[in-house]
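Taking it in order: structure first as structure tokens, then the write-up.
Up next, subunit A:
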Amino acid sequence: MSEPILRAEHLGITFGGLKAVSDFNMTIGKGELVGLIGPNGAGKTTVFNLLTGVYQPTEGEFFLDGKRMNGKKTYQVVRAGIARTFQNIRLFKQMTVEENVLVAFNESFTYKMGGAIFRTPRFWKQESDMHAKAIDLLRIFNLEGLANTEAANLPYGAQRKLEIARALATGMKLLLLDEPAAGMNPTETEDLLNCINTIRDRFGIAILLIEHDMSLVMNVCQRIQVLDYGRTIASGLPEEIANNPQVISAYLGSDDDTDSEEEN
Partner candidate 1 sequence: MKKSMLSIKQSYIVCAIGVVVLFGVLMGVCETGAVSLYVKGIIMTCCIAVIMTTSLNLTIGVLGQLTLGCCGFEAIGAYSAALFSKLLVANGVVMNDTVRFLLVTVAGGLVACIFGVLIGIPALRLHGDYLAIITLGFGEIIRVIIQNLKVAGGEGLDKGQQGQALIGIDRLANLYVVFWITVVTVVLLFMFARSRYGRAVKAIRDDEIAASASGINITYMKVLVFAISAFFAGIAGGIFAQYIGALTPSMAGWLQSINYVIMVVFGGMGSLTGSIVSAIGLTILPELLRAFSDYRMLVYSVVLVLIMIFRPQGIFGNWEFSLPKAINRIFYPKGKKGKNGDAGKAEATGVEETKEAKHE
Partner candidate 2 sequence: GGNMYATSEDSMKLSDNSVITLGSVTTNSGAAAAYGEAEVNGFKLAVSEINASGGILGKQIKLKSMDDKGDVIEASNAFNRLAGEKDVIGILGPTISSTTGAVAPLADQNQLPSIAPAATSDSIETGGYLFRTCFKDSYQGEIAAKFAAEDLKVKKVAVLYGTGDPYSSGVGKAFVNAAKKAGLEVVAEENSSSADDTEYSSQLQKVQAAGAEFLYAPYYYSAAGPYIIPQARAVGYNGYIMGPDGYDGLQITGNKARYNKVLYTTHYSPDDTSNKKVQKFITSYKKANNGASPNTFTALGYDSVYMFKQAIEKAGPNASRADIRKAIYGMSFSGVTGKFTLDSHGSPKKSVIVLEMKNGKPTYRSTIEPAK
């Protein structure tokens, strides 16, 4: 097998004594869709923060396409090819939907300050090319009609989708999705599932997905890794995970213990 897109080796981070993530290992190949699950506070979001340079690991290293990414700032990691969405939606609220996407295209523009100021032909050409590309991208998520709406005024579900569209516009190789279905009802979740499949097929990218909605995770992930207290407690195929007793007791909860939980 050739070099995987992502290779994380013994990644770990400590927050003032608390080991939020330790000995985290993962490889993701091209076009793969991997799930990352675990109880609240297990360290899933922290893994994303490590992989995108928001936090610097206190141990271990990780590679994108074989290139070591430790010590890189967020924007450098993103330019190298890892993009993400956020658990608490972070859009550019006072900008339009299209502008949100254009911001992420920023690196694809090559005109410089002089070009902008003198409005050179190159400026006009790139601006109109990017506009077309942005609208194309929005179309995948059925957002093209809202291109000129201020992001703050979007319905929640649309905001989640716009976040994904914006991440895609960075032109990444690996997409990290942090609870994209949170706050969606099952029907909306299904719609999202289709979107995720579409983009994976169309862009041929790798995806790492954090999600508590098991219907989504079990349906779309090829492999799943489970964290608890910052450590990997299981990893494997969806069916294996669903039946792993450790995962059940830490995360899924058994179907019949709902009444016993409250008593202890």
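One rule holds for everything that comes next: a contact is a pair of C-beta atoms (placed from the backbone, for glycine too) under 8 Å apart; a residue touches a chain by one contact, two chains touch by 3 or more; residues count from 1.
Candidates were picked such that all candidates are chains of the complex that A comes from, given by their letters.
Only a predicted model underlies this, so the values are computations on that prediction, with no experimental measurement involved.
Chain contacts in this complex place subunit A in touch with candidate 1, from the set 1 or 2. The part of subunit A that touches candidate 1 in the complex is made up of residues 52, 54, 73-75, 78-79, 83-84, 86, 90-96, 99-100, 102-104, 106-107, 109, 111, 113, 116-119, 123, 127, 147-150, 166-167, 169-170.
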